[in-house]
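Contents: one structure, followed by commentary.
The complex is shown incomplete by one protein chain, all other protein chains being positioned as in the whole.
Then we have chain A:
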Amino acid sequence: MTTEHHIDFAAPPADVNIVHEFLDGVWSRDASLTADERLAFELALVELAANVMQHADTGAGVACRLRMIVDEASVSALLSDTGRAGDIDLAACEMPDELSESGRGLALVQLVVDELGYQRVGSSNLWTIRKARAAA
């Protein structure tokens, strides 16, 4: 069975807690996901949303649209925002030195999901993530 979930929000006033609250609702309706699957996906999605809020906002805020699809094989999400284009080279994304105090976000996302994509489409940024589910 495939289930779809979506939410639109503007940040600010919303912050990343809106993603946690959205996922709490998804998990309550998709009880088949394991705790490990949930936490890995939550980490990836919260990191993406935080990245958008920190880097895409030029001061006027960003409007975000989040769509999530859960089926037997995978969990995936599309996050689009109206912020400025990212100067992003996902292939060059790596974990910084251990004493570094920032710069881990996208590297973490890449390590906990199976696919991470970014593209600029018209005047929007479109982020996609997909995590394969453990065989039942």
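Convention: contacts are C-beta pairs under 8 Å (C-beta built on N, C-alpha and C of every residue); 3 or more make two chains touch, one makes a residue touch a chain; residues count from 1.
Heads up, the rule we're going with is that contacts and distances are computed from a predicted model.
Note on the omitted subunit: UniProt lists it as "Anti-sigma factor antagonist", one of the names in "CO or xanthine dehydrogenase, FAD-binding subunit", "Anti-sigma factor antagonist", "SCP2 domain-containing protein" or "PH-sensitive adenylate cyclase".
For the chain left out of this panel, the touching residue among A:Val46, A:Val62, A:Leu116 or A:Ile129 is A:Val46. The missing chain, though absent from the display, is touched by one residue of A:Thr3, A:Gln54 or A:Gln119; that residue is A:Gln54. Summary of contacts with the chain left out: across A:Ile7, A:Leu111 or A:Leu126, the touching residue is A:Leu111. Seen from chain A, the chain kept out of the figure touches residues 15-17, 20, 36, 39-40, 42-43, 46-47, 50, 53-54, 95, 98-102, 104-105, 107-108, 111-112.
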